Every structure is written in C-alpha cells, then in structure tokens.
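Report on the structure given below.
Omission of a single protein chain aside, the complex is shown with its protein chains in their original locations.
Here the chain labels run A, B and C in written order, and each chain numbers its own residues starting at 1.
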Amino acid sequence: MALSRDQIAMRVAQEFKDGDYVNLGIGIPTLAANYVPEDIEVMLQSENGLLGMGPYPTEAEIDADMINAGKETVTAITGASIFNSADSFAMIRGGHVDVTVLGAFEVDVNGNIASWMIPGKLVKGMGGAMDLVAGAKNIIVTMTHANKKGESKLLAECTLPLTGVNCITRIITDLAVLEVSDGAFHLKERAPGVSIEEIQQKTAGKLIVDGDIPEMSF
Amino acid sequence: MALSRDQIAMRVAQEFKDGDYVNLGIGIPTLAANYVPEDIEVMLQSENGLLGMGPYPTEAEIDADMINAGKETVTAITGASIFNSADSFAMIRGGHVDVTVLGAFEVDVNGNIASWMIPGKLVKGMGGAMDLVAGAKNIIVTMTHANKKGESKLLAECTLPLTGVNCITRIITDLAVLEVSDGAFHLKERAPGVSIEEIQQKTAGKLIVDGDIPEMSF
Amino acid sequence: MAGFNKVVNSYEEALAGLTDNMTIIAGGFGLCGIPEGSIAHIKKMGVSGLTVVSNNCGVDGFGLGVLLEDKQIKKMVSSYVGENALFEKQLLAGELEVELTPQGTLAEKMRAGGAGIPAFYTATGYGTPVAEGKETREFDGRGYILEESVTGDFAIVKAWKADTFGNCIYRDTAMNFNPMAATAGKITIVEVEEIVEPGAIAPSEIHTQGIFVDRVIQGTFEKRIERRVTRD
Partner (left out) sequence: MAGFNKVVNSYEEALAGLTDNMTIIAGGFGLCGIPEGSIAHIKKMGVSGLTVVSNNCGVDGFGLGVLLEDKQIKKMVSSYVGENALFEKQLLAGELEVELTPQGTLAEKMRAGGAGIPAFYTATGYGTPVAEGKETREFDGRGYILEESVTGDFAIVKAWKADTFGNCIYRDTAMNFNPMAATAGKITIVEVEEIVEPGAIAPSEIHTQGIFVDRVIQGTFEKRIERRVTRD
C-alpha cells in the first residue's frame, strides 16, 4: 500500500546519520524531524538564520522574533546559533549542510528537479530552494510517485521550469526509494505491499530494477 | 622651510571633517591622529578589524589580543566595534571609510600611486594598501616631495609597480598641498617660507599654479 | 559638532531625501524583523515608482504589502512573494514588475553591494529560468552564473538595540536580511526597540557597525506573527 505522509517522513528519517546537519523543506520533509532514530542526533538548519531548530513553542514561549523558514513560530535548542541570511546561505551554498530534504513537482533521470513554478499559475517564488539544491551534499526529494491524475512525477525529462540541474541523487515517494544515476532511476526499496509492476507503471522515466528489491522496513 | 613629520601630520588633520571615519597608514599618517582639531570628532578604522581605535595602552592595559594594523598594541574607545577581516574590508572596499591617509614612493599626474614594492629590494607585500586605495572615498597621500637624492616623487608617470590607478586626489608633502585632476598636479598651498619656484623645481609631473598660492596655516 | 550621534527624532528626518523612483533595500523575513515604522512613513509620504529589494513583500495590509495599496512599488526584487492577494492582482494586471531571485543569491547580492563587490559567481539557479540572460562559466567542471550586486538609495533596517553611534544588535531570527541591508544603502536607517549609550554593547558582539548606519530612530513595533504554531 502507498505510504502515508508520516510513513514517508519515517522512511526519510532513516537516511539521517549521526551528526548530520539537516535542512528540511516545508511539508513532508518537516515531519521527518519527528522520526529521527533515537540512537542518532541531527541538527536542523533553518535558512532564515537558525542552526539548532527546536520544537514548536508552547503558548507561553511564543516569540515573534523566533521563526523558521516557513515563517512558523519555533524554538531553539540549547547550543543553537543564530546568524544573518548571508551566513546562512554560506553554510548552504558552501556545502556545509549535509542533507537537504525537499518536495518536488517533477524529478527526471538526470537528477533535474522542478519544484517552484507552474506556468499559468501564480509564481510565489523559489525562496531558498535553488540555493539548497545547488549546495547541499546530499539532496533527498520526497513526493508522491504520481500526481492526483495518476501521472508520473518521475520523468525522462522535467517539463516544468527547473529548480536545479543534475543535483538529485535520492527520491523517497509513497511507493518507493530510488537512486538517480547514469540517466536512470534505480529502484532500491518498495513500500510494503507495493508491487514492482505498480512502480514501473507509475515511473515515466527509465527505471532500472536490479536484483531483488526489498520492502521498506520501519 | 620644509615641514617636519609632525607638521605634515598637523596639516593632514585639517582635512578631516566632523564625523569622518578615517583609516591612517603607518608612519606620518598615524601621527595625524594626534592633531585632530578639537571641534570635530573622527573615528579611526584599523583594517585588522577595529573601528574606534584609541590611544596606545598604558603598561597595565597592554593586551596581546588588542592590536592595530601595524601590529602595535592599542586600545579601543568607548563605542568601538570589533569585527573580522572580511567585514573590515567590506567597509573599506564598499566605500564606507571616508578618508584614507597613506604614504607613497611615487604619485603621478593621473592619480596613480606606487607605495608597496621596489623591484630589486625584497617585497614585503601590499597588506591592505591596495584595498584602501581602491575603496576609500577620499584618499590623501602624505610623503616628502622629493626623495633623499632630491628626485621628485610627483611624476608624469609612476615608474614603480602600482598600488592603484586613478585614485589619488590630494597630496600633502613637506612642501605643499596639491590636488590631482585632469592629468596635472594643482598647487593649492605651500609650506610656510617655501617658494613656488622650489615646488616647481621638485615636481617632475605637470604642475599647475593658478592664482595666488597661500601658505599653509596651522 | 554632531560627531557620531546618528539619532534622529522623527521618521520625517529619518527618511528625508527619499523621492519617487528610488531603490529601497529592506530587511526582514516574512513579517519578522521588518522596519515597521519606515514602511508606514513611506506609505504616508506617498512616494511612488519605487524599486524595493526585500526577501518578501509582506502580507495584505501589513509589512511592505501596505505600499502596494497606493501602487507605490514599481518593481519588487524578492525570493518569495506569496501570501499577498493584492500583490497577485497587480502582478497579473501588469502594474507590478517582479524579479524573482533565489534567497541566498539575494542575501549575497546585498552583502556584495555593501562590500564593493560588483558581481560574483554562484551555482544557484544554473540551468534554471534564473540563469536566463546571465553569463555562465565553469569552474572545476561545474556550471555557475554571474550575479551582480545590489545597492539602494535607502536601506531600511530593523534592529533590536543600537547605540547612538549606530552600532546595532539584532534579536534572534529577526536578524535575517537586516545586517546585509544595512551595508547596502547609500543612506541607511535603523529603527530600534531601544537606543543605548556607546559602550553598552560589547565591541565584539556588535552585528552591524555604526560605519554602515546613517540614521537611528526609536521605533514602536507591532511584531505581527505570520504563522502562530504551538506544540500545545
């Protein structure tokens, strides 16, 4: 069965390594913070200038001067640091953030990603997404495998305006975990109960299924 | 008579305006800090990362962590700020320092300056001089009008490797105050008792003497 | 003798010299750390044809969004302009020009503008619509685009505290773009929650040095919260 949003987030959290600095996009990526394995520590970077982002505040803790990149009220952990936007993107662009997790409209077999603009609809802007995909060492895309019409979001070539080129190496969808290399998607894991055939059917770009594909374990 | 080092510094200090941020090079420029007119305030920037440089310390105040760009022990005034070298040169390169005063080997009629290297002698390096002449709004050169052999240091064209091009607008020597514009030195003031003829004789580059040239007043 | 006392007593004085068609660099991220008083006064002044460089354009009725109401803004340079219906309307009607700029590139453009760096290369946006019309170049086999710096006729900044010399500190994530904006204005105005005496802020803890600041004004702040989320 296709994973729920929280299950995708759980699977994403398995990607984190002890000591990783992680930037999580809005939506499913943010949920991953709730599922960090107990035996590791990660530190969350928020691109508006906070390293060591903590949980949402209590009502009493709310402070208009303490927000995250999604403009939500947040807290800072003990040992957090706060800095300006240029320094924040020096961290991101300079490759100091270990893992970035973000959503996407489309990803293609060359690791290109489209996530910020659908022509004809109003453009709200790319925010920090283009910097994040240009800078992080390891970029994970989370999204549903297909859109609401059932059309694949894993393509031979992105059709929407790009956020970045040749930058995505790992994709975690409601159906599968895939790696992107050598012009193809490589199926690594499938959601429990999801068949390889269903994944093949919902993957428009070249899909390589090599050997036995295990089910995800949680 | 030719001015003493302290007299040159006194004349330099007359150039400062109330509220100026000033960077003073090593030597005569540094002495100018002693002669700031009493009715104005200037703030000294030291390019190793100090804005609001104070006097030298007392023996009891000496602190190895508090030095100026000449690597001398210094103090900071109340209201000083301390910052890193990139921010310091952001101030300088970005045009936020109002006045820079520095020495030179040669200056020419196009406002070029040579101050950091004499081929054949060991090169010690340009330090911050190239950044200072590229960045400050108002650059004043202080030097003796001629070298020890009596050869002019105000030339038609610099012969030594340059520190910067088209950047010097004002020169204060032991003999005169001159402005540099339109490919010529313009005599503005002469040291008390120094004749226009002596200045003409010791100025190799084109010198324009327009109207009555007053003596400097202190 | 004014010396280094940058304190002004009214927004009239703070914004003196601002005229139509100027460029304003504004600090703030969303509604956090925005120069509320300067924005309100610019609305009152009624200057128009403005180019505003700011990560966001506020929301309907608050922040920079209020400058849209009388069509004072000709062009926005921002990374994110969502959450604003009036913005959308003026954009679709062709009344407003928008130059979308990646957030990190925008921060770096402001910093570079203040630091005398006219242009820099970045991988951000390479191969995307952001690269259109820009020079590209490879370093070590990777593609980069050339981005030019920005400066403004005015910069409007919100700090927590400033001393009378203009040395500023920011509070928590209300820092954001403010320090870069402060360096990039020909005239930089800082509005603060508290004006303190020189020496009250330790020299090494100062975020924006007074050399970048022209005018300091005591402000009052509503500090509206855009997305109030709690764990309760």
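Assume contacts are C-beta pairs under 8 Å (C-beta built on N, C-alpha and C of every residue); 3 or more make two chains touch, one makes a residue touch a chain.
All values reported here derive from a predicted model rather than from experimental measurement.
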{"item": "Identified contact with the non-displayed chain, of C:Leu106, C:Met175 or C:Ile211", "value": "C:Met175"}
{"item": "Among A:Ile8, A:Ile28 or A:Ala76, residue touching the chain not depicted", "value": "A:Ala76"}
{"item": "Residue of B:Asp20, B:Asp98 or B:Asp131 in touch with the missing chain, whole complex considered", "value": "B:Asp131"}
{"item": "Among B:Ile40, B:Ile77, B:Leu162 or B:Ile213, the residue in touch with the chain that has been omitted", "value": "B:Leu162"}
{"item": "Residue ranges of subunit C at the interface with the undisplayed chain", "value": "108, 112, 115-123, 139-140, 142, 144, 148, 169-172, 175, 203-205, 207"}
{"item": "Subunit A residues that touch the omitted chain in the full complex", "value": "18-19, 21, 39-41, 43, 45, 51-52, 76, 78-83, 86-87, 89-97, 134-135"}
{"item": "Residues belonging to subunit B that touch the chain removed from view", "value": "46-50, 55-59, 62-68, 70-74, 76, 82-86, 88-89, 92-93, 112, 117, 122-131, 134-135, 161-166"}
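Throughout what follows, only the chains that are shown with their structure count from here on.
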{"item": "Relative to subunit C, chain with the most remote C-alpha centre", "value": "B"}
{"item": "Most extensive contact between chains (C-beta pair count)", "value": "A-C"}
{"item": "Distance between the centres, which are taken as Cα means, of subunit C and subunit B, whole angstrom", "value": "35"}
{"item": "Subunit A-subunit C separation of Cα centroids, rounded to whole Å", "value": "29"}
{"item": "Numbers and ranges of subunit B residues touching at least 2 other chains", "value": "none"}
{"item": "Contacts with 2+ other chains: residues of subunit C", "value": "111"}
